[in-house]
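With one protein chain withheld, the remaining protein chains of the complex are depicted in position.
So, chain A:
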């Protein structure tokens, strides 16, 4: 891609995110979201592959619809309450529409259909952007409007996301789609605790971002787009696959890895609020995710041909790992003992 075009796109991406995060007025939020949408479109379609073009089209359509809904809800609220403040969203219809708009933006069930296909159509680094950076502004808007949202609707969508993310992820062989559904499931976890403790939503989001970024970087380094490719990924950089397995288990939420922290805190908060059935349900549904994470880990690490290990590694490395991968993987495996720090920072 043209370097200048890439520069403009990247800069616009950061600009849009910053505008939305720091906004007080609904107009500014909407502007930021629209800039984000438009900026990321060339990034998705940069390879000019038909699949990529299709992905970018789908992305545009859904995000545009979502932004419209967001604008509509803020206008309705302005009509009825006379102010455009994000935290003062009071009209019930507006809250509802906002919830749906943000759900479309995030990819919560039943508005998730676009997400796997968009991820499948883009390159690994763009996937990373879509899965982490593009989620940040909508999560922020959720955080800001959390007191006025409908708990039933959010809980329903959350549990459905966890369920569908689990069930769909079971049937995938493309790694990007697997990560898409894992993202949907984790969004379910983030959404379920939004009403009761929004800080936990942010904590969960940050830790999820960290772990997913690590995964995406590893997949980018070894260039594994399918499960079958993953079976020979260990030949490229053997230690990386070991770390990959641990990072996957952290994503699954296994103690004593980092990914356990958000799940643990969310379950605790839900139980404190008396929603034990919901806590049990969402925990059981995340077992489905554990299964396909284990399958990925199995394909990456446990399958070995009966050859001598020293003679089967590739003698040249195409894409060496960068420092970011290392940092992120280390953090995503070993951060649990520092959990009080995580809690106070977020």
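One rule holds in what follows: a residue touches a chain if its C-beta (ideal position, glycine included) is under 8 Å from a C-beta of that chain, and two chains touch if they have at least 3 such contacts; residues count from 1.
Please note the rule applied: contacts and distances are computed from a predicted model.
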Quiz prompt | Protein name as given in UniProt for the chain not displayed, "NADH-ubiquinone oxidoreductase chain 5", "Ragulator complex protein LAMTOR1", "Proteasome subunit beta" or "Cytochrome c oxidase subunit 4" | solution = "NADH-ubiquinone oxidoreductase chain 5"
Quiz item: With respect to the chain omitted from the figure, which of A:20, A:100 or A:286 is a touching residue?
Solution: A:100
Exercise. Identify the residue among A:102, A:164 or A:261 that touches the chain left out of the display.
Key: A:164
Quiz item: Which residue from A:78, A:133 or A:153 sits in contact with the chain not drawn here?
Solution: A:153
Quiz prompt | Positions on chain A where the hidden chain makes contact | solution = 57-58, 61-62, 65, 69, 92-93, 96-97, 99-100, 104, 110-111, 113-114, 116-117, 150, 152-153, 164, 167-168, 170-171, 288
